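Remarks on the structure that follows.
Here the complex is missing one protein chain, while the rest keep their positions.
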Amino acid sequence: MRKSLLLALLAAFGLAVTSGPTVAQTPGVTATEIKIGNTNPYSGPASAYGTIGKSLGAYFKKVNDEGGINGRKINYISYDDSYSPPKAVEMVRKLVEQDEVAALFQTLGTPTNTAIQKYVNQQKVPHLFVATGATKWNDPKNFPWTMGWQPNYQTEGRVYAAYIMKNFPDAKIGILYQNDDYGKDYRKGLHDGLGEAAKKMIVMEQTYEVTDPTIDSQIVNLKNSGANVFFNVTIPKFAVQAIKKAHDIGWKPAHFLNNVSSSLATVLKPAGLEASKGLITALYMKEITDPQWKNDKGFQDWVTWMKKYYPEGALDDQSNAFGYTAAQAMTQVLKQCGSDLSRENIMKQAANLKNVEFPLLLPGIKVNTSPTDHAPIEQEQLAKFDGERWVLFGELLEAVKK
Amino acid sequence: MDTLIQQIVSGLATGGIYGSVALALVMIYQATEVVNYAQGEMAMFSTYLAWTLLNAGLPYWVAFFATLAIAFVGGLVLERILIRPVENAPVLTIVIVCIGLLVILNSVAGWVYSYIQKPFPSPFPSKPIQVGNIYFGAHDIGALGVTLVVLACLYVFFRFTTLGLAMRAAAQNPVSSRLCGIRVGWMLAVGWGLAALVGAVAGMMVAPIVFLDPNMMAGILIYAFASATLGGFTSPGGAVLGGLIVGVIENLVGTYVSFIGTELKLTVALAMILIVLVFRPSGLFGRAVVHRV
Partner (left out) sequence: MPPRSWTFTVAGIGLAVALALPFFLSNFRLFQFSQVYIYAMALLGLNILTGYNGQISLGHGAFYAVGAYTTAIMIDQWNVPYGWTIPVAGLVCLVVGFLFGIPALRLEGLYLALATFALALAVPQILKYFEHWTGGSQGIVLSKPKAPWGLKLNPDQWLYFLCLGLLVLSFILASNLLRGRTGRAIVAIRDNPIAAQSMGVNTALYKSLTFGVSAAYTGVAGALSAVTVAYVAPDSFDVFRSITFLVGIVIGGLASVSGAIFGALFIQFVPNWAMDISKAAPWAIYGVFLIGFMYAMPRGIAGSIRLATVRWLRRRAEPRGSSGGSPR
């Protein structure tokens, strides 16, 4: 009796020692699920972006309904950080230390991501496709676990600068920008792109706060500075005011509108389609309220998905297309991992996307990453508004590598 | 010179917004001696109700007055249900209840209507009126006009009606008022109802400019407080005037004082509040309140 007990114990011990990698080696992964973590501002001043976090969950639901990834379902966990850096730190620590997610995905906001960046890299957790256009996320040397997603704001600014230098060499430029990292990043891009000429060409800069009710005063000042080129770095609410006010006071500069506010339904229509004629922007996605994509298959698939999986989401909110595409990229990464879903391999595959196309990106734009290139989308195309839709012109422009 | 006049005009326009919200704040303070921090959210929520009615196909002015009626009843009910149980609690307890209300309204609005901004129609034409080189927004003038009409109606109500008199009595001296047969509890409720009504007007006038979203009142509330402080919390007319002054000063400082520029607008509001409070705490038009020892 005693001997058999001893043998049994030895056998159990042997089994335990020789069995495959324990859960601790592939955190967040079991035979049936993969845990993906996210924080988003579902409350507070940036709550309008919270729909992105919801759309990500809705896309993963679709993936799960279609069988999941290599037999595993995605368990998407998303917490509210109210756009507050300390809250983001707390929620991300919860995701990493308590929920033990396999990777962090599309955490939103520049200050919030800045707060968690060091921690996440120390803990060696994939910090993928962060939802912010700030330039600092493409730094694989210092932060090898962090990866950006959209073309960054400075790149866009430089794209406009190059266009202005070529087509408006005698320009007098006026800039209106939001007084935070988003606005300042765009401004820097324009300044850098103009180089030496910046001092001569930029005749006035005006800022505003998100808490300002209107920016009418700033537009009046810009008009009176004699500027004939206007770089408009505003979020949708203020973009409408800017376009309308400029039109109302008879100011007709060459008007460059940042990508963030390029939505027809949210910005151009309320501002007035006539008033918006001539606006120039840089796009990387199909603008979902633009009639030119009505019969596009990618667009129609998106609408079908919205109606089935995210019916409470707005069909005229570009954020829902943004989330949809980012989730497709994450799904691609997870698929590429095959059966090895360790954090190291997830990171490796994320940095190994080659010429991937997604249906809602502009035709021709390809996603590319490598161990030295942590910027997935780097191409944009200029478009001009003709009163009805954004008419793409020129070629796909690459990010200017410094 | 043109810039100066245009900036003043723009400032008056923005100031009209501040003034109308400040009016609601002062109203409720006059009626109940409580500053209701949920005032902005109540106005926002009323505006969403108006939006729902407009979307259902009602013509503008029908929806407008229907919203006013709903807001009045809503304010009244809120006071009876929420504030009555803590009427005799310390002031700060009531403040926390108001904050709770603020948070609930904001969250429910976001949940029901989502956080994306919605355009809100204006009853006034959108083409600007041009006088020489100066442009006047038709809506700005119209909104200011509506605010002044509301102000006039309130003045008439409080000065010349029995109910108005009863409300003033109840706010100033609840004990004596009860002895005269005034039902003080209901006077407070009516006060809240009126303030909600005024807030709803402010919300519907403001929404076409700043767009309807659950956080739309947050920025305005600050300036509304500054306006009410400047004008005096005991003077409704002063609150509106205070709003206009704040709007104009804000724009002029932003344009002409370059080291402040537009980056420190809130700080300018803070400075204004502090200066007024230190030198004339009851505001430009308020009455100094004397406490008996």
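Some observations on this one:
Letters A and B mark the chains in the order given here, with residues in each chain numbered from 1 onward.
One rule holds for everything that comes next: a residue touches a chain if its C-beta (ideal position, glycine included) is under 8 Å from a C-beta of that chain, and two chains touch if they have at least 3 such contacts.
Not measured: the values here are computed from a predicted model.
Shown as candidates are B:I8, B:A66 or B:L82; the residue that touches the absent chain is B:L82. Residue B:V95 is the one among B:V77, B:V95 or B:L148 that touches the chain not shown. Among A:T26, A:S43, A:N138 or A:Q381, the one in contact with the hidden chain is A:S43.
Checked against the full complex, the one of A:D181, A:E205, A:D290 or A:D317 touching the unshown chain is A:D181. One chain is missing from the display, and on chain B it is touched by residues 29, 35, 82, 85-86, 89-93, 95-97, 99-104, 106-108, 110-111, 222, 225-226, 229, 233, 263-267, 269-270, 273-274, 277-278, 281, 293. Mapped onto chain A, the interface with the missing chain covers residues 42-45, 79-80, 83-86, 89-90, 93-94, 97-98, 110-111, 114-115, 117-119, 179-181, 184, 209.
Keep this in mind: only the chains that are shown with their structure count from here on.
The mean-CA centres of chain A and chain B are about 37 angstrom from one another, to the nearest whole unit. Touching chain A in their complex are the following residues of chain B: 2-3, 6-7, 10-11, 13-14, 17-18, 106-107, 110, 114-117, 119, 126-128, 135, 137, 206, 209-211, 213-215, 218-220, 222-223, 250-251, 254-255, 261-263, 265-266.
By the touch criterion given at the top, residues 43, 45, 47-48, 50-51, 179, 206-214, 216-218, 220-221, 224, 236-237, 240-241, 248-250, 266, 270, 272, 312-314, 317, 319 of chain A touch chain B in their complex.
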